[in-house]
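Note that one protein chain of the assembly has been removed; the remaining protein chains are unaltered in position.
Residue numbering begins at 1 within each chain, and the chains themselves are lettered A, B and C in the order written.
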Amino acid sequence: MIQNDVADVKGLSSLQRAIQKFTRIRRTTERICEPLETEDYVPQPVVDVSPPKWHLSHTTWFFETFILAQHLPGYRPFHPRFGHLFNSYYNAAGDRVSRDQRGFMTRPTVREVMAYRRHVDEHVLGLEAHLPGEVLETVLSLLEIGCQHEQQHQELLVTDVKYILSCNVLRPVYHQPVLPRSEPVAARYLPVAEGIHPIGFTGDGFCFDNELAPHRVFLDSFAVRNTLVTNGEYLEFMQAGGYSDFRHWLSEGWATVNAEGWRAPLYWEEEDGQWFEWTLAGRRAVDLLAPVTHVSFFEAAAFAAWAGKRLLTEFEWETAARQFNPSASSRNSLDSWLLHPLPAAREPGTECGQLLGETWQWTNSAYLPYPGFRVAEGALGEYNGKFMMNQMVLRGSSCATPADHSRPTYRNFFPASARWQFTGIRLGS
Amino acid sequence: MIQNDVADVKGLSSLQRAIQKFTRIRRTTERICEPLETEDYVPQPVVDVSPPKWHLSHTTWFFETFILAQHLPGYRPFHPRFGHLFNSYYNAAGDRVSRDQRGFMTRPTVREVMAYRRHVDEHVLGLEAHLPGEVLETVLSLLEIGCQHEQQHQELLVTDVKYILSCNVLRPVYHQPVLPRSEPVAARYLPVAEGIHPIGFTGDGFCFDNELAPHRVFLDSFAVRNTLVTNGEYLEFMQAGGYSDFRHWLSEGWATVNAEGWRAPLYWEEEDGQWFEWTLAGRRAVDLLAPVTHVSFFEAAAFAAWAGKRLLTEFEWETAARQFNPSASSRNSLDSWLLHPLPAAREPGTECGQLLGETWQWTNSAYLPYPGFRVAEGALGEYNGKFMMNQMVLRGSSCATPADHSRPTYRNFFPASARWQFTGIRLGS
Amino acid sequence: MIQNDVADVKGLSSLQRAIQKFTRIRRTTERICEPLETEDYVPQPVVDVSPPKWHLSHTTWFFETFILAQHLPGYRPFHPRFGHLFNSYYNAAGDRVSRDQRGFMTRPTVREVMAYRRHVDEHVLGLEAHLPGEVLETVLSLLEIGCQHEQQHQELLVTDVKYILSCNVLRPVYHQPVLPRSEPVAARYLPVAEGIHPIGFTGDGFCFDNELAPHRVFLDSFAVRNTLVTNGEYLEFMQAGGYSDFRHWLSEGWATVNAEGWRAPLYWEEEDGQWFEWTLAGRRAVDLLAPVTHVSFFEAAAFAAWAGKRLLTEFEWETAARQFNPSASSRNSLDSWLLHPLPAAREPGTECGQLLGETWQWTNSAYLPYPGFRVAEGALGEYNGKFMMNQMVLRGSSCATPADHSRPTYRNFFPASARWQFTGIRLGS
Partner (left out) sequence: MIQNDVADVKGLSSLQRAIQKFTRIRRTTERICEPLETEDYVPQPVVDVSPPKWHLSHTTWFFETFILAQHLPGYRPFHPRFGHLFNSYYNAAGDRVSRDQRGFMTRPTVREVMAYRRHVDEHVLGLEAHLPGEVLETVLSLLEIGCQHEQQHQELLVTDVKYILSCNVLRPVYHQPVLPRSEPVAARYLPVAEGIHPIGFTGDGFCFDNELAPHRVFLDSFAVRNTLVTNGEYLEFMQAGGYSDFRHWLSEGWATVNAEGWRAPLYWEEEDGQWFEWTLAGRRAVDLLAPVTHVSFFEAAAFAAWAGKRLLTEFEWETAARQFNPSASSRNSLDSWLLHPLPAAREPGTECGQLLGETWQWTNSAYLPYPGFRVAEGALGEYNGKFMMNQMVLRGSSCATPADHSRPTYRNFFPASARWQFTGIRLGS
């Protein structure tokens, strides 16, 4: 039915290429789950952490609701209630299960969820034969958004699995990779000159609405450190009493430290004077040369204050990233992986290392709309804009980010107290 | 090794008989779980409702901790951390997992839990060959307590499974029995004369410590209704505005009604003016002749006040039960079953029907020690006495009570707001 | 207008006598407040503790609502909104302010509240001239209830004032009485024989509905200690690790100890190894011979368990009190007073001492209706019955109870965790 689609050099139409990408991404999600027991798919130990079963279903629901149900002629939903069950936050897409109840949905079972995925996957494959030509562009765009959305959930899936496994007294191991040793790299501060700089996404590929519209900012000259803060440096902060001196902390951070009893990053535990951390490979002695991770914004800011430095703004980060060419930066990714602690700076030749693929980097920028930001029409308009409140921006990407899901303009965001993501610290001055 | 054990007419020693009973009860627990999916074993949707996986393990832990670990020479625990994981409330038995975290323990898996059960079961079977003779009496007594304990958990397992399944929007059905029709029985009030009456367990079989010591109470003359309150009668209360008139309610009951938004028993829902209830067999129209169940003490007391009657005390209930011979009462049980709504009074010839096997019956007695009550030594001393606060006594038994686990002196107890058990109403005056 | 009222030997009619009593009690309430600053009348530091301003108003509202507004021809309420403001829990008497908001009502001011009291007092005095004869009996009964109600609030006023003053870092002193020294009395257990005993109020004077109907109970023989537990004995329990050994505690008590961080009675504080207590006379060293007070039921029960004794039931207490003639018991009262710590057993000749006038004595009886208890018609029916849930009965009276407001059948009641009343421990066995 599609006449107007253009073949590429391999003879593939744009829809065929999109479906190939779709298939690859869908398989990756399932591969992340392979080490899990059925029981691991069920619980929601804290409200931030969704059951793996839910991630598997919700990403599928996205393709069913926004593509198949609207654009594939004659499509019948896999199950009449799944729309209700797996809607996350799209008020415009109808009723939904309260977010804190996700861990009580024992049905559909994992087996049924996998059948749901196959059902939707097959119908997406069927688009090639059955899609009306006039919606091709719309569907290509929705397929891309759906793939990006699923990649976002891949990272959440990894961090949620880590959290769920950590709740078990039995401390099950997720996988057992061979680990490169971290190598020490000398920390330096690289200067960036004062000026008007471009911010935001331009170019051809995909970006989220929150990276638009491109615009200019004026920045004073600043400096960016070439490496992330290491576990060893963070331990110095701890040993210097960092967690018990209010002067380093934001008021709300200090209240959180005391209410939660924080005295180390999430997953760290002390035994006989030595520090260990819980990783996807089980408990390991803390690697002092690896980048510190699982720290909140509050901890990142307190560390910076203690160190006499500061966090960069997201505009400074993006400007530095453009200047120091992150594509040459050492890279891990979900696809190369899957383990923390991570090797530090494996390519010490890079000028400004670890921009991508190690840990997300807290910036001292609140998550707010760019000048000229416009909310999309319809349910997809709820994607980003409505969360622009009481969250801090993170830049870069982490070891759990899919390889083709990071770029210098990407804006990640979490509340200042969040620690269960792979979040770390880059200093500036 | 055991010399002093006495054979019965079938040539079985008392230990052999105890192990036969043990085996039968263990199998029943597992049979209750047969209709479940693996995922259903995991969650704890409210703190009162434990995961089926937890019931399966905790009952097993009881046998391992109090019998095998202490009395079977050379016994090695199945897993070094299970003692920590499956201790429920025995402070004397060591550290334990916080009660509200049970739904986050994905490991051990159901498969591992079943292996744990088999391991313990096999070693209990091995007691016959390996038990030192001098601990026979102790072990016989502990086996009996362990079996009674597991039977208590069987009833909880049924009610927890019902609750867990009800949390699913998909409303899965547990089983599909053929249901006898309820028949109407005329309600009458049977007189019991003033006097000094015996209370508490005497005789040879097992009883819990809270049924001891036997003693006497003086009772004024009173009357007991021959049938339980039916759904139809309860519906009249509802339609007369029972849930919106504070005058029928205890102060704390009225606060609960408003805080929880109660306007019908748990699991009831109205659709187009008709009332349905969620049962283990799925959603059914309310059977007006069946006994009302899933009502709290607050609702039972409010109903009684509205009806111009009252609830019996536990002493009146026990005295009436002795007088009206409950063994001739119509009987359901976990073993005959497993369904609600239940048929009402199938043997209308009985003088005072439905004493056992339909619903637990709220009494207007607080759960307090009998005169002369003594707490047992050691960890088992924590079994009952320490819960004697802010709970009301229920008498009788329900459709989910194992057949040999009910007797007229049995004291069940729950907070006045509990509704997820099969709890109903018997009136007195 | 009243023709049928009978004069006594002093020539006073029954209404004149009732009004004399009313006047005396109203003045006592105000005398309790004399040491307060205006600011002390305002706050509600915990929900149990009402502002003094509220006690002054609410007791006045009772007379206005149930007597003046209904029976004094032409009476106009002092203020149209006070009915709403000062209704406590009488749903039948109309709308009311949420209980936890009482501390935010800065208006009416203390001055206005006192004017309200005078207004109502004057109109009550005017009853003599203006009351229609046919309601005399009704009004006499309501005056008596109103006076008893105000006396109940006098005791609450004292304990609430103590709590409010204790919240001040500046620790203001309420009064400075001269204290008799406590004298040691040898503890003995006095036997009471098995039998059927009468329970409940009979005779001519006033009693609350919860003391009715009189009835019989059968009691096994028991023994009652002749003295209350002293601070010195309680300190032994503390020093023996009483607060850190779960075995002495009810499950809910143990949870409360840990949640609240209890390690001594309310108002006790340790300094350099010595224990002090905050009293209405300021901070004092704990008097080891005085009865312990400000302990919860949980602490009373734990102490008894540790001591190898038990608490009496309310039926045992009442039977012992009848047998040992409490009127000969040493007596303090609100009228003789106003201080804690209190002198112990000043009349050691008494057989069973300290039954009244020292501390309320926790019993191991839940607060439940007597057989034959009937709720009164109308709003006053809400007085007692609806609170018969999750409260424990206390018997006796305390140093803050008005002299003519205690009797052996009196049933006081509080939740098992309450500590801000003058509550202590009498042991039995």
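By our rule, contacts are C-beta pairs under 8 Å (C-beta built on N, C-alpha and C of every residue); 3 or more make two chains touch, one makes a residue touch a chain.
Just so it is clear, the structure is predicted and the values come from calculations on it, not from any experiment.
All shown chains touched by the missing chain in the whole complex, by label: A, C. Of the options C:V9, C:A129 or C:V169, the residue whose C-beta touches the omitted chain is C:V169. For the options A:E34, A:E122, A:D204 or A:D220, the residue in contact with the chain missing from this view is A:D220.
Although one chain is not displayed, subunit C still touches it through residues 37-43, 45, 53, 79, 81, 84-85, 97, 101, 103-110, 164-165, 167-170, 172. For subunit A, the residues touching the chain absent from view are 89, 91-92, 196, 215-220, 222, 246-247, 249-254, 313, 364-366, 368-369, 371-372, 381, 386-390, 416.
Basically, only the chains that are shown with their structure count from here on.
With each centre defined as the average position of its C-alpha atoms, the distance from subunit A to subunit B rounds to 47 Å. Mean C-alpha positions place subunit B and subunit C at a centre distance of 39 Å.
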